[in-house]
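Written out below as structure tokens is the structure these notes cover.
For this depiction, one protein chain was excluded, whereas all remaining protein chains were kept in their positions.
So, chain A:
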């Protein structure tokens, strides 16, 4: 007697097409790798492998799987574009930009403070009564933030274990 066979899906998902296997109705990949987006699965398969993607998806709640796949696809794309640094290269570049912006903010705040101070002085020294010059600071001048990336725990990343590693 023939064993029970799972019904053949009318259209295989991109993963099962690539893996040349039967796409079952409860295929884990089907919701996230549609047949009209074959390149998406090819990329994640090349970098992570189907088995590892499956394990990662199994670890997360179902409602988070689409986000997980999106981030895996993004990571795979960046790794394929930059096989040496992958997303770490993008992170280093963004951190560099953030440092530059923080520097610009410090300079801009100092310049603004000078203008405010200047205006306060001129309103006191002027022979003419300049009406209602707002002496209150126009902006809340804050100290620059302590770290480059607020809220990101650098200590959590094992950067210290690899002293020769230099970000690009």
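Definition applied: a contact is a pair of C-beta atoms (placed from the backbone, for glycine too) under 8 Å apart; a residue touches a chain by one contact, two chains touch by 3 or more; residues count from 1.
Going forward, contacts and distances are computed from a predicted model.
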What protein name does the UniProt record of the undisplayed chain give, "AP complex subunit sigma", "Protein YIPF", "LOB domain-containing protein 23" or "Exosome complex exonuclease RRP44"?
"LOB domain-containing protein 23"
Residue numbers in chain A that touch the chain omitted from display
46-49, 51-52, 56, 59-60, 64, 67-68, 71-72, 74-75, 79, 83-91, 94-95, 97-98, 101-102, 104-105, 108-109, 111-112, 115-116, 118-119, 122, 126, 128, 130, 138-139, 149-152, 156-159, 161-162, 164-166
